[in-house]
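The next block holds one structure in the form of C-alpha cells; read it before the comments.
Every protein chain except one is present and positioned as in the full complex.
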Amino acid sequence: MSLDQLNLKIVFGGGLELLFSNQRSHNISIPSRVNSKLYNGETTTTEEQNIKSFSRRPGILVLINDTDWELEGEGDYVLNDGDEIVLISTLHGG
Amino acid sequence: MSLDQLNLKIVFGGGLELLFSNQRSHNISIPSRVNSKLYNGETTTTEEQNIKSFSRRPGILVLINDTDWELEGEGDYVLNDGDEIVLISTLHGG
Amino acid sequence: MSMSIPLPPLSLPEYRRYGRQMILEGFGLEGQVKLRNAAVVVVGVGGLGCPALQYLAAAGVGKLGVVDHDVVDLSNLQRQVLHTESRMNMAKALSAEIALREINSSITIKPYVTQLTSNNARKILYEYDIILDCTDNVPTRYLLSDTAVALGKPLVSGAAMKLDGQLCIYNLEPDGPCYRCLYPRPPVPTTVKTCEETGVLGVVTGTIGVLQAVECIKLILGLHGNKNSLLVFITEKLPNDLYLCLDKNSTLLIFSALSFPPFRNAKLRKKRPNCPGCGQDRLKTAKIEETDYVAFCGGPAFDYEGM
Partner (left out) sequence: MSMSIPLPPLSLPEYRRYGRQMILEGFGLEGQVKLRNAAVVVVGVGGLGCPALQYLAAAGVGKLGVVDHDVVDLSNLQRQVLHTESRMNMAKALSAEIALREINSSITIKPYVTQLTSNNARKILYEYDIILDCTDNVPTRYLLSDTAVALGKPLVSGAAMKLDGQLCIYNLEPDGPCYRCLYPRPPVPTTVKTCEETGVLGVVTGTIGVLQAVECIKLILGLHGNKNSLLVFITEKLPNDLYLCLDKNSTLLIFSALSFPPFRNAKLRKKRPNCPGCGQDRLKTAKIEETDYVAFCGGPAFDYEGM
C-alpha cells in the first residue's frame, strides 16, 4: 500500500453487477489527495465515474462501510484507505 | 483508550449468556503487556477466568474476530486492542 | 396490542399449542396474548407472502389479512409453498386461507381477492396493526408506503430477485424512513425487471419471507424500540440486545445466496423532513386516492403476478 494511493473496494449488488461482467466486488486504487472525496471534481477512474453516474440514478443506494451515504455526507464524505463502497439497486420482486 | 490497556469485547452466545445476567456483550479493559496472550498465565480479570474455564468445556467454540481460535493458535493468540472474543455454546435443538 | 387491557386467560389447547414459545424468557402469557390480539395484513401471497403467512399463523397471530388478486399457476409452486397442485387456478388468497386454516383453525383469516389500488388501500389496511409488503412491483410498493404513513403503521418490506433478497422496515416509530425517503423517484421503467423475466430461487424468497415474519413478531412483542413494551420486557429479563434497539438507525438486510458472508446489514438514514411521503408536506389520504401509481412509476407495463 503506497501512501499516495487510496485502496478501495467497490461492490455492486441487486442486479448492478450485471453491468460489470457479473463481477460484484472490485478492488481499485485511486490517487490520494488531501481530503479525497467521493466526488472529487475531476474524474480519475472509470470506477469513480460509475459511482457518480449510478448514485444519481433512482432506485440506487450507496453504502459506505455498510452505512447509507446520506448519513456520511454523501459526496462530501472524505475517503479513507480501505473503505468499502457498495452500490446496490433496490429489488422489487418477491 | 490508554496505551497500557487493551480494550476487548467479549460476547457470549448459544445459551452461555444466561450465566452473565443474560447479557451477551461485555466491553472490558485488561492491562496490556508485551505480547498479551489470551491465556497469560496469571489471571487478572473475571472475564479472563471465564474464557479460560469455558474454552475447556466440551461443546463450546471460541471465536476471535469471527475466526475459530484454533486457526489463531488458541491460547497462544496475541491479543490486539479492539479484539472481539466470542464464546458460543453449540446448540442441539431443532 | 394495548397494554392496559387485562389479560384474558388462554384456553388449555392454546397453552399446549403455544407452550414452546410461551416458555421463552420474556414471552410468557403476555407475549402470546399480544400475538392473539395482533392483526397483520400480508399484501401478495407469492414467494414472500407464503412463508411469512405460514409462520405468523403458526405462532398464533390472531387476525391475518391476505391480499392477492391472482390465481395459482403451476409456475408458482417452485417457491409459493402454501399453494398446491390441486388448488391451481384458485385465487391465491383463498388457497392460502385453506392452507392456513389447516395449520391453525383458531385464528381469523380474512382473504381479499382483489388488487390493492389507491382507492381501496386505506379501506383494506386500516384495520391491521402491521403491514407486510410481499408484492412484486414498484407502483404497489409506493402505494403501500404512502398508505402506511397515512395510517401510521409500520411496513415490513421484503423483496427478492434471482439469488438476492432485501428486507427493511419502513415508517418505524419514532423516526424511521419511508420508502420515498430512500427512493424519492421511481426507477426508470426499462430498468425494472420482474421475477418472471429474471427468475428467482425459491429458497431466496423463502429466506426473506421467514425473516419478514421474524421482524413482524418482534414488532408485535415490542422488541423494536417501543418504550412501553420495552419496559415490560426488561422486567422479564430478555437479553440486553433489546437496549440496542432503542436508538438504532433503521437498517436494510441484504441477502445474497452465493456471497460470503451471505448477509449484510446496512444502516439507513432517518426520515427526511422534506420527504413527499412522510415529511411535513406529506401526501394526505385524499392525495393518495388521486394518485395514479402506475403512471407515477412510468407506465402501464406492470405485472402483478404475485411473485
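All chains are identified by letter, namely A, B and C, in their written order; residue positions are counted from 1 within each chain.
Simple rule for what comes next: a contact is a pair of C-beta atoms (placed from the backbone, for glycine too) under 8 Å apart; a residue touches a chain by one contact, two chains touch by 3 or more.
Only a predicted model underlies this, so the values are computations on that prediction, with no experimental measurement involved.
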| item | value |
| --- | --- |
| Given C:41, C:59 or C:192, the one touching the chain that is not displayed | C:59 |
| Residue, one of C:33, C:64, C:168 or C:201, that touches the chain absent here | C:201 |
| Option from C:17, C:63 or C:122 whose C-beta touches the chain left out | C:17 |
| Residues of chain B in contact with the chain not shown | 13-15, 24, 57-59, 61, 63, 66-68, 70-71, 86, 88-94 |
| Positions on chain C where the hidden chain makes contact | 13, 16-25, 27, 51, 54-55, 58-60, 74-75, 77-79, 81, 84-86, 102-105, 162-163, 195-204, 206-207, 210-211, 213-214, 217-218, 223, 238-239, 241-242, 244-245, 248, 251, 253, 256-263, 265 |
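Just so we're on the same page, only the chains that are shown with their structure count from here on.
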| item | value |
| --- | --- |
| Relative to chain C, chain with the most remote C-alpha centre | B |
| Averaged-CA centre spacing for the pair chain C and chain A, given as whole angstrom | 31 |
| Chain B and chain C: spacing of chain centres that average the CA atoms, whole Å | 38 |
| Residues within chain B bordering two or more other chains | none |
